[in-house]
Structure formats: structure tokens, C-alpha cells
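One structure, pasted below without further comment.
One chain of protein is taken out of this complex; the other chains stay put.
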Amino acid sequence: MNLVTDLIKDLANQHGRSRENLLPILQGVVEQEKYLSEFSMIEIARELDLPASEVYGTATFYSFLEHKKMGTYIIRVCKTITCSMKGKNQILLAIEDMLKIHLGETTGDGRFSLLETNCLGWCHKAPAMLINDDVYTELTPERIREILSDYMKK
Amino acid sequence: MVTNYQLKRVDFIFRNENDYEDVLSKTIARKPQELINELISSELKGRGGAGFPTGLKWKLSSESKADEKYVICNADEGEPGTFKDREILSKVPFKVLTAMAVCGHVIGAKRGFIYLRGEYKYLKPELEKAISEFAYYCKEIKFDFSIHIFMGSGAYICGEETALFESMEGKRGEPRNKPPYPTNSGYMNKPTVINNVETLAHTFTIFKYGAKRFYDLGVQYSRGSKLFSVSGDTPKPGIYELELGMSLADFVDEFGDGDTKAVQVGGASGFLVPRKKFDVTAIGYQGKLTGISLPTGGSMMLFNSSRSMYNVLDNYLEFFREESCGQCTPCRVGCQQLIKGIKAVKRGEKNAKYLDKLLRLTETMQLTAKCGLGQSVANSFSSIVENFREEMIY
Partner (left out) sequence: MANKIKLSINGYPIEVNEGTTMLEAANEAGIIVPTLCHHKDLCVAGNCRVCVVEVSGQKRLSAACATPCEEGMEILTNSLKVRNSRKHIIELLLSEHNADCTKCYKNGNCELQKLASEYKIMTQDFIELAPLRKYSIDMYSPSIIKDDSKCIRCQRCVRTCAELQGVNALTVAHKGSEMKITTFFEKSMNAVVCTNCGQCVNHCPTGALVEKNYIEEVWEAIADPTKHVVVQTAPAVRVGLGEELGFEVGTRVTGKMVAALKRLGFDSVLDTDFTADLTIMEEGTELLTRLKKVLVDKDKSVQIPMATSCSPGWIKYIEHMYPEYLDNLSTCKSPQQMFGALVKTYYAKARNLDPERIVSVSVMPCTAKKFEANRPEMHDSGYRDVDYVLTTRELAIMIKQAGINFMKLEDANFDRIMGESTGAAVIFGATGGVMEAALRTAYELVTGREVPFENLNITPVRGMDGVREASVVIDHPLKAWAFLDGVELKCAVAHGLVNAKKVMDAIKKGEANYHFIEFMACPGGCLGGGGQPIPTNPEIRQKRAQAIYAEDAGMPIRKSHENPEVIKIYKDYLGEPLGEKSHHLLHTKYIPRNRY
């Protein structure tokens, strides 16, 4: 059996197979796989007896339910006003420089993806970013280098 | 002028006396009607930004007949410049849980949900711990109410209550037509009370100390205190609990950096107030406050003279262009036109008069958009363009 198929079955067993369980299942797959592949979405549609188009339409509504292949660590830099005022661009540059990728790209080793995101709710400690589910605030280029070095060692 | 109302700090929300068990058992021993009256007399209004009277909301839901009802805590705090709900959920989660349970008692609901935005997923483990402790206590006192967390996944619009229901039902978070209203037909088309995190926390205060303590704060039509998320060009960014009704001038005195050019009240969907109007602007719900009164979900962003208002507006509009659900014409296309429009004017491709055409468009957006968000996306545009027109052009 395919691992994703098993994962989806487990998630459906855990959450249920009604429409209102769709989001938790999509989230569960993204947590493991970092993104929703065509295959995953079809398997979810099958498991929940939903049209595949509905799964796709729903998933693409949500910014955190990626449907393109993503790295192990997804970096989401907040681009909303306060972070933007407080140096978001330098943060982006520092990350791009360190990972040798541009915004929207994934590193060749498939470890890091770099994205922007809307307000993370840390405006008083801007600029802020998420790496997967963890938040980092009051960023500076130096902090970025420290944080990413730690991740690179993982 | 609104100088009568001084800025007053208050400490209710985050004051934690570790007494939720006591407050819960005492409150649910009271009759629902009595609690509704207490809430109504407190004049608490929704702290998410829309300002609907909380007591009335609970009352309407309690009167709806249905086999099942729900209590939902709206923790999809996505408005730019707002971060208070995160703090409440991490510092005083039991107040929120208690308030949800009391609401369940009042309206006759057995299940509650916290819709937590995906960006706050790191709060989930601690919150779950609190919920299970709370569940244990409910079981002990034989009170039948369970609370579950529903995670969002990165969609600002899900903070709109009916979009939030759609999202919880596994669909795209698109706002519904109203009526019907949630108090009659909300989550799963059942009567639902949906309250902002802070609103629920205030009800804890009200049930604990009585409506009067709350009512005595603030001014007419804008009673009680409110959390403010202060950010931008300020020496002391952070979260502050203040009495409602203060003038913006007082606020800037306290939080400004001495060079405050404008304050955005209410986040990207709120209004920008320029320095010349600080004196005549009060923070509170519409009512008898003289001058302009601005309700807010608590987002206060300060800008000093180094900031280009064009850039600020551009940032807001980009935000809405991406975060609009996209279903209704005025919001989906309107946002694109506004953003393309200011760029065209800036580049000289359209003349300055085009801004007036766009201002008229913002009126249409306010009048015709399907949901509260769509109706307010153009607020920032109209208030910025009206007050900083020259910055848009040159």
C-alpha cells in the first residue's frame, strides 16, 4: 500500500468521513507531506466520497494548503504592513542569500521553500515569519542566519 | 470635541485569579434569562470589530428552537495589526472556555468550537491541554459541554462569521447571504452564537463582577474596556487594555513617537485618520460621541512622517486582492481596480481625476458587497485618498 493512501485512511478514521472533516484531513496530509498532490487529493475524494474537483476547489482556497511540491521546511515571511515597514525585504534578501533561492522557490535538496504570507499577528514584534508551524519574530538578517543555520543542521 | 474622555488603562482581561471553576459553577447555577439580562445591561458589544450587542446575540440564539445549537469562538484573528486574541488564548484560555460553556448553558448548546487560524497553530498544544483540563472539571460538576479546536488554514475571510461556518463545514470560506443570521442558522444551519475571543473574555469579567463594573467603564454607547493592538511607528508596541471612548489625540500622546502622521484604526479594513483629525476622533461605537467615532477590533497602527501613505495603501490593497474570497463582483474586481488604479495614477497613466472615479467606486463597494468585509475593504482607500491625495499622485 502507498504511504499517502494509508495516511489518508488513518486521517479519515480519526476525523470522520463527512464533508466537515475535509479540512482536518487536508491539513493532516499537508502536515506530513507539506503539500497536496493530485494523487493525495484523489485519494481524499475517494475516501470522503466527494468529487475531486470539490477537494481541489476547497484546498486552493486556503493559502496554507499548498498544492505544489514544497520543501521540508516552509518559510513564510509576513509581508503585511508593519512587517513590511520594519524591514521585511531585508529579511527576504537574507534568506534568499543564505538558501540561494528566490521567493516562491524550493532549494535543490528539497529542504526549504520560501514564501510570503499575509499578517501573522505579530505586528508589535515585526518583522515575523513562520517556519512550518513555528513563529520567529523581531527578525534581523543576523537572526535569520542563526535560525536557518540551526535548521540546516537538523 | 471629545477631550472629556481621557485615556485610561484597565486591567481586567489579563488579570488571572485562577478561579474559573468557581465562576463557572456559580454562573451556570443562574438562570439563562438572568444571565442574558446581565449581559444586556452591561452593553457589551462584539470586540471583533462589528460591534453587535453580545447580550442580544445570546438572547436571539436562546430563543431559536432547534435540536442542536453551537457556540463558536472566533479565533481567526487575521485583521492586519491585530494580535490580542492570540495573547488572550495563550495567557487566559480558561476565561474563554468558561465563557463558551456559560453561553452553552444560556442558549442550550452542548458543543463549542474554537476556530483557530492556521497561523496560530503553535497555540494548539497548550490550548488543547487547557481544554482537557476544562473538560475534566465540567465532568466533575456534571456539566455537559465539550469544546473542540477547528484549525483554519490561511484565509483571512474566514474571520467573517458565515465564511467561518462554511470553512468548518469543509468548504471554501465564502460568506453566505444574510439573512438568515447565525443566531437562527449558523454552523450546520443550526442556531449558533459566534463571538470573538475577546468578547468571550469580557463576558467572564461581567459574570464574575457583575454588569455594573463593566458598564461603568467607557462612555455612552461604548461601554467597558477593550484590548488594543498597538503597532507601527510607536516606541511601545504591544497589547493594552483601555477604556473605550478616548480621543485619538490622547491615544497618540500616549503611544506616538512624537511624529505621528496618521493612525490606521481597525486594521486594513478600517479607517486612516490623519493628524489634523486626531482631536475630533474618538475610539468607540457610533453614538453620541462628538466628532467622528470609530469602532475597531483593536488594531491601531501608527505611521510617522517617514511613511509613504501610497505604500501603505498599496500594501492594504494587495492584501485584499489576495484575501477577498472572490465570489462577489464589487470586492473581487473592485479591489483589483483600486490597486491597478492607484498604480496607474502614480505612473501618470491616468490623471488625478481618476482617483475621484475610484472614490465613487468605493461607495459602490460599500453599498453592494456581499459581506461585511467586502463592504469595508474600500475604507482604507477612501480615507487615505481623501486625506493624502497628493501622496497618491506625486
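Chains here go by letter, A and B, matching the order in which they are written, and residues are numbered from 1 within each.
One rule holds in what follows: a residue touches a chain if its C-beta (ideal position, glycine included) is under 8 Å from a C-beta of that chain, and two chains touch if they have at least 3 such contacts.
This is a predicted model, so every value here is computed, not measured.
*Asks:* For the chain that does not appear here, which of the shown chains does it touch in the whole complex?
*Replies:* Computed over the complete complex, the missing chain touches A, B.
*Asks:* For a quick check of understanding: of B:Met151, B:Met188 or B:Val333, which residue touches the chain that isn't displayed?
*Replies:* B:Val333
*Asks:* Using the definition of touch stated at the top, determine which of B:Ile157, B:Val265, B:Ile283 or B:Val312 touches the missing chain.
*Replies:* That would be B:Ile157, which touches the missing chain.
*Asks:* In the complete complex, the non-displayed chain touches which residues of chain B?
*Replies:* Listed in rising order, the touching residues are 155, 157, 172, 177, 179, 320-330, 332-337, 340-341, 344, 350, 354, 357, 360-361, 363-364, 366-370, 375.
*Asks:* Tell me, which residues in chain A touch the chain that this view leaves out?
*Replies:* Touch with the absent chain occurs at residues 38, 41-42, 45-46, 51-57, 60-61, 67.
By our rule, only the chains that are shown with their structure count from here on.
*Asks:* Quick one: in the complex, what on chain B touches chain A?
*Replies:* Contacts found on chain B: 77-83, 85-86, 117-122, 150-156, 167-173, 188, 229-233, 237-239, 264, 268, 301, 307, 311-312, 315-316, 319, 322-323, 325.
*Asks:* Per the contact definition, I'd like the list of chain A residues that touch chain B in the complex.
*Replies:* 18-24, 26-27, 30, 57-58, 61-65, 79-82, 84-85, 117-126, 130, 133-135
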